[in-house]
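Note that this complex is displayed minus one protein chain, with the remaining chains in position.
Per-chain numbering from 1; labels A, B and C assigned in written order.
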Amino acid sequence: MTLTPTASSAKSKAADAAPGEQRLPRTLLTPEDHLEILKQLYLARYFDVRLIKEKKRGRLRGTLYSSHNQEAVLVGSLFGLKSTDWISPIHRDMPAFFMKDLRSGWDNPDRRAMSIEEVCAQVWCKSGSPGRARDNWSHIGKKSAGIIHSTSMLAGTIPVAAGVAYADRLDGGDAVILTYNGEGSTAQGVFHEAINFAAVHKLPVVTIIENNHWAYGTPTHLEYPLQDFARRADGYGIPGSIADGQDVFDVYDKVMEAVDYARSGKGPSIVECKTFRAYGHGDHDDDRAAKYRPVEEVERGRNRDPIAVCKSYLVEKGYLTNAEAEKYKAENKSAGETTDEDFPPEVVAYLKRGVDFALKSPDPSPEEGGMWVFREGA
Amino acid sequence: MTLTPTASSAKSKAADAAPGEQRLPRTLLTPEDHLEILKQLYLARYFDVRLIKEKKRGRLRGTLYSSHNQEAVLVGSLFGLKSTDWISPIHRDMPAFFMKDLRSGWDNPDRRAMSIEEVCAQVWCKSGSPGRARDNWSHIGKKSAGIIHSTSMLAGTIPVAAGVAYADRLDGGDAVILTYNGEGSTAQGVFHEAINFAAVHKLPVVTIIENNHWAYGTPTHLEYPLQDFARRADGYGIPGSIADGQDVFDVYDKVMEAVDYARSGKGPSIVECKTFRAYGHGDHDDDRAAKYRPVEEVERGRNRDPIAVCKSYLVEKGYLTNAEAEKYKAENKSAGETTDEDFPPEVVAYLKRGVDFALKSPDPSPEEGGMWVFREGA
Amino acid sequence: MATVAHEVGIKKNYLTAIKEAIYEEMGLNPGLISIGEDIGILGGAFGVTEGLQAQYGTQRVIDAPISEAAIVGTAVGMALQGKAVMAEMQFIDFISCGFDQIVNNMATYHYRTAGEVALNVTLRGPAGAYGGGALYHSQMNEAWFAHSPGIKVVCPSTPSDAKGLMKTALRDPNPVLFYEIKELYRLRDIEEELPEGDVTVPFGQASVRRAGKDITLVSYGQTVYHCLKAADILAEQGLEAEIIDLRTLVPLDEESIKSSISKTNRVLVVNEAPKTCGFAGELVARINEIAFEHLDAPALRLTRMDTPVPWAKPLELFVLPSVNQIVELAQRLIRY
Partner (left out) sequence: MATVAHEVGIKKNYLTAIKEAIYEEMGLNPGLISIGEDIGILGGAFGVTEGLQAQYGTQRVIDAPISEAAIVGTAVGMALQGKAVMAEMQFIDFISCGFDQIVNNMATYHYRTAGEVALNVTLRGPAGAYGGGALYHSQMNEAWFAHSPGIKVVCPSTPSDAKGLMKTALRDPNPVLFYEIKELYRLRDIEEELPEGDVTVPFGQASVRRAGKDITLVSYGQTVYHCLKAADILAEQGLEAEIIDLRTLVPLDEESIKSSISKTNRVLVVNEAPKTCGFAGELVARINEIAFEHLDAPALRLTRMDTPVPWAKPLELFVLPSVNQIVELAQRLIRY
């Protein structure tokens, strides 16, 4: 099943829009869509919380780059994509691997994404993942699902996205490719080369900059002379917009505008989502981060939990009652403070499916280490 | 001797300025400066013409990337520098090696530049050059003269310029570093990384983009989505100005503004000089260039010879009589059409000094090939 | 295209052979895209792609910005989407600017994905010294890539090998780095009639360019010709050198090397790249592993000195292997 969330095709399903929002993409979302979005926020948060806990118990091999508090960027950007679109998540975007195309049905077997089982198998370093635990859990992907595998080298997937876009267009496709990047990664040379190339060829590549105001231990003013990383777009003559990264609907609006722009052949653009990193750079950095990051900044971020922001909006719009909003209280809590009761049961069950699969999945066998350097039988 | 061509110090020497030009850097140039600039244009042209002829006769080993018709960019940008400033010329900027700091006296032994002898020795592949003919003639330089050596890898000297600027500032210096780049080279990743770094640290680096509308056989619209490469600056929040690269005084104005801005601690900027490549990319490309470049474009460029443009301005300003302007007619001619009579005799004599030196300079001895991989005696 | 149609009885040069291969493969495979700096309008710095864009259009023959990392990275993306890609580096020296995308992204994609994604990308470009190209237009940097698992490395020395190997490269589902020796591009001496029809040369098979019993000279690319000249001189002294032209470095034809050494009991590897960690050293190590018992003298190598390639001719020749040096070393090994 393919979603076509463009203005024309989705118009019939449009919910009533407040006057000021008339032309925003969100006005075409149904009430159910709004609730689905909230549920997806819970899912992303729960995945992260669960991993944080597992990691603390020493059960996981990799470094965890928590997406806690940045979930609105993922959910808001992914929600309007078509199944045939592509994404390239990086270290801090792990929920994206299984949340792509989620709108086409959490249990839809044809969903063009990685399954929760596959993702969990990789997290647990097992052979049940498409990459058979050959690369680190944050570098996964799946060609057949339209997910580009990243290397660790930041911004390195943007040219790949451009290439996919070029080839897809040549084949008559209309896929849009969404790449995710931290704001610090925009200083890489390959960011420049790839976006320049995409701009020259008006390729449907949307570059999302997750500006969480820190690149590891370096604050933004040492990475870039301006505050708004969207301004990087100006050097390429392409649009650069800014979204409130804690507000899933603002992200949805800005990204959908960029996606529509791209799909209609106008070319690439940049969407900067201002957001906030809840923890250290990785889980190994939590203690040090507490020292290098000003307390006020941490507080300021904590107070804008994307789940809370979403809920108030839904209540305001009348899609959620106050009582319903109080039911699951995952927001404004650290991972350790949450329990399974803070999340909708279907979210907990979904992840459980993945973890159960992972735990049963065997380790890859040693000899696989020597395999697949080349495709044989050329 | 150090020139200080900033507004305050040079005011006393200022020539009378037309009302509209009141605040332009050029208004502080004396009549003699104006005539010197014209002479420098002749010198740059004569160097190029001579090399073209030598190359045609098969006497030179390297590829010649002619600067014919682009001389105003070099002369105009170099004229206002202080002796302590640095430059990094690239393949098409060979006259810059010996024209740096020329204002401090063509025969000034303390001039902070390469001598014409040194440059010619390198062109003739001889040991009398500082680099002892170890690298190609277009990659020369001299640390003690403030000239950064380029590799072939385009835009690769910009980070070096940033490093020199950083270190010089740390030492209390006020040097400005001018880097030259073709418009095509701005697509390199290192261009982005280096200018971003310079912008973050407000380093006194001025990036000159010589937009001659072709990068080898590729027209600008395949290199960059915008027409004005100065717009690259916008992505870094730094100033980007555009100069008429055929008008040496416009180049002087725009570059001096950028230099003053840099020297006063405000940071880097970009100056795009729109210019025109007279020949092929290199001398090996002349025949093919005649096929891939539209005739009208070639004509349009030919009709704006920087020597002619400079002369009319000087006549208009009353610094040159019509008769004087007619004396040396190097302009609007191809290299082959010019003779020594088309150039002031001091220009011809200056180059002769260099060539004579080069011809007498011995070949480097073979064993030198194995030397200087490392600095010994560490 | 008249320039590329097969013509019986006509000798063709190395460049034309490569050009023909690319033309033919672009024709045979509509999913093959070519990308590189100045390959379209200009037809390539050396003319390898002359006329290609006129024939196959601007969509399939892309004039890229001067962005090696983007060229490689987009090639990876196109191949990920199922295309075959020929990507030209204007000079192989500039490959350093796209290095990360090659070694960390392209080379490893198949490995990381446990075989889901194979990338049919051929990176090719002019390489090699002896032509006055100085530091940045003379490199042979194949060792960097031979040391990066997941890339096949090819370097032909004759027109027919160049054509056949290029066709194989453009069909191979794996990344291939294809070293073209620019000093051979238009060398009259080596022109030859190309085999008729769609003939490929397989990877991993060396070619014995001259048979001999006294010493084995192992080489590829330009230095094969140095070896051939040295063999002539040695022959005047009654010494018969066998010359192995590897043609592909990865995969390597160990069998041919071994069987030659088992006959000659002596081997010299000749290579124009810098000595330390070059492919010559690799060959010496392999030979030690596979043919030590056949060696009556140490397996030696003759390489460039550990220097860049300098510009002035006396300097350039000083640091590079010469025919005389091969002769002397061969004599010494035979006398050992």
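In this text, a contact is a pair of C-beta atoms (placed from the backbone, for glycine too) under 8 Å apart; a residue touches a chain by one contact, two chains touch by 3 or more.
Source: prediction; values computed, not measured.
Undergrad: Counting contacts across the entire complex, name the shown chains the missing chain touches.
TA: A, B, C
Undergrad: Looking at C:Arg112, C:Lys163 or C:Arg266, which residue reaches the missing chain?
TA: Among C:Arg112, C:Lys163 or C:Arg266, only C:Arg112 touches the chain that is not shown.
Undergrad: Pick from C:Leu194, C:Leu239, C:Ala273 or C:Ala330: which residue touches the chain that isn't shown?
TA: Of the listed residues, the one touching the omitted chain is C:Ala273.
Undergrad: Any idea which of A:Gly184, A:Pro204 or A:Gly301 touches the chain not displayed?
TA: If we include the chain that is not displayed, A:Gly184 is the one touching it.
Undergrad: What does the interface between subunit A and the hidden chain look like in terms of residue numbers?
TA: 61-62, 125-126, 132-137, 139, 151-154, 184-185, 187-190, 215-219, 222-224, 288, 292, 363-370, 373
Undergrad: List the residues of subunit C that touch the chain left out of this view.
TA: Interface residues of subunit C facing the absent chain: 93, 96-97, 99-100, 103-104, 108, 111-112, 135-136, 141, 143-144, 146-150, 250, 273-274, 276-282, 284-286, 288-289, 292, 297-301, 305-308, 310.
Undergrad: Spell out, residue by residue, where the missing chain touches subunit B.
TA: 130-132, 134-135, 139, 141-144, 148-149, 151-153, 156, 158-168, 170-171, 189-190, 193-194, 196-197, 200, 368, 371-375, 378
Here is the rule we use: only the chains that are shown with their structure count from here on.
Undergrad: From the centre of subunit B, which other chain's Cα mean sits the farthest off?
TA: So the chain farthest away from subunit B turns out to be A.
Undergrad: Distance between subunit A and subunit C based on Cα centroids, please, to the nearest Å.
TA: Once rounded, the distance between the two centres reads 43 Å.
Undergrad: Could you list which residues of subunit C touch at least two other chains?
TA: Residues 64-65, 67, 69-70.
Undergrad: Mind pulling the subunit A residues that touch 2 or more other chains?
TA: Residue numbers touching two or more other chains: 189-190, 193, 196-197, 200.
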